[in-house]
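Subset of chains shown; positions unchanged.
Every chain is named by a letter (A, B and C) in the order it is written, and numbering of its residues begins at 1.
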Amino acid sequence: MHYRILDPNYEQRVRASFARQAAMALIGAELTGVAPGRCTIELPVRDDLTQQHSFVHGGIVGMIADSAGGYSAYTLMPADASVLSVEYKVNMLAPARGERLIARGEVVKAGRTLSVVRADVSALEGGRETLVAAMQQTLMVMHGMSDERL
Amino acid sequence: MHYRILDPNYEQRVRASFARQAAMALIGAELTGVAPGRCTIELPVRDDLTQQHSFVHGGIVGMIADSAGGYSAYTLMPADASVLSVEYKVNMLAPARGERLIARGEVVKAGRTLSVVRADVSALEGGRETLVAAMQQTLMVMHGMSDERL
Amino acid sequence: MHYRILDPNYEQRVRASFARQAAMALIGAELTGVAPGRCTIELPVRDDLTQQHSFVHGGIVGMIADSAGGYSAYTLMPADASVLSVEYKVNMLAPARGERLIARGEVVKAGRTLSVVRADVSALEGGRETLVAAMQQTLMVMHGMSDERL
């Protein structure tokens, strides 16, 4: 898909915003890729991220999908805008286990007020990737509210 | 709504399962209520749970909604079953800030294989509750897979 | 829940808009209730509304839930606004059969730009109501775009 870029400094803006997300630091998530309409977040699997069956908690899987989706949309927003997650819906497809989870977001539609994004989360186990979750999300552009000053 | 209870020890079963969720301990979530078809999870707000605007991260809000919903469904499942989150969809309604978040789940339909649950998340700030998120979720009953042995 | 009414003529506005929905006429849906933050749409079951198992098609169930939800939100919007369905998510809970389906929407949050609504769809069969679907939906307020002129 071809995307229209409104702010050439989108990568720096996304990286600065991600660095301010304390919750991403708490779980150990890393921002590993930023491109127009796309964002990748990786999460090294740790014991303290699991649910009762020793797989990564579905809520944590949703968390990195939500962030990867939000920042995918944010790459296409103007410099003076902030991004807000309106809603997301995530399907769990397989147990989230292995060495590392990889959430990849991709913008489906970038609108003036609302954007729609899909993200997939894969688990990397012994060099093999398995799709573990599929997300679809709605984001809102908050014009005139730079992410830094909010 | 009237619910049919298949296992009188549902509360003990839910509490034991919650205690095995390392991810809930990581974020500091507490299981504060268990009743047939219902479950309440509370989360004291901490700085390390926030996103870039200093509100609790939407993914964390989704996490406690997902768990509250899952355990609401689990109260109505047979003793030898385990619960699996198939998918959830959460709308963010207001910034999640204050002293404490409260996620309350309630079963809409308990089926033999699938259950559907709704959960609301409120923020408690200065003694006043504000609705911050609304979730709808599908759960799967894993028959013959006791939660402990999985 | 207590709702703030911005346009005292909300019922007339909703009824006029519903009357312009040709798709509702095609399936035979009837607007049977309008109140602040609430709307009820009923659908007499007909053979030409069914899927392969002779139940009402899930898409038709979603259609009346979508409309009931949208008009629930519309009751709380200003006179010069129009309503747009941003997204909806619907769970099918039981086969939709009987004499009549009843979709009841209820606003969860009415915002300046976005509103969130839940709707339940029941089937009336031999005087007994069964819940057949549960929906959660996001709507957008289109300010300055009267429904009539769009």
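Here is the rule we use: contacts are C-beta pairs under 8 Å (C-beta built on N, C-alpha and C of every residue); 3 or more make two chains touch, one makes a residue touch a chain.
The model shown is predicted, which means the values in this text are computed figures rather than measured ones.
Asker: Please state how many copies of the single repeated sequence make up the complete complex in this structure file, given that 3 appear here.
Answerer: Taking the entire complex into account, the copy number is 4.
Heads up, the rule we're going with is that only the chains that are shown with their structure count from here on.
Asker: Taking only the C-alpha atoms, how many degrees of rotation bring chain A onto chain C, rounded to the nearest 5?
Answerer: Fitting chain A to chain C on C-alpha atoms yields 180 degrees.
Asker: Taking the mean of the CA coordinates per chain, how far is chain A from chain B in Å?
Answerer: Taking the mean C-alpha position of each chain, the two centres sit 22 Å apart.
Asker: Roughly how many whole angstrom separate the Cα centroids of chain A and chain C?
Answerer: Computed value for the inter-centroid distance: 32 Å.
Asker: Report, in whole Å, the distance between the mean C-alpha point of chain B and the mean C-alpha point of chain C.
Answerer: About 28 Å separates the centre of chain B from that of chain C.
Asker: Identify all positions of chain C at which a residue touches two or more other chains, and write them in rising order.
Answerer: In chain C, 89, 116, 138 touch at least two other chains.
Asker: Can you tell me which positions in chain C touch chain A when the two form their complex?
Answerer: 86-87, 89, 113-114, 116, 138, 140
Asker: Residues of chain B touching chain A in their complex?
Answerer: 17-18, 20-27, 47-53, 56-60, 62-67, 82, 84-92, 147, 150
Asker: Which residues of chain C touch chain B in the complex?
Answerer: Chain C reaches chain B through residues 89, 91, 93-94, 108-109, 111, 116, 118, 131, 134, 136, 138.
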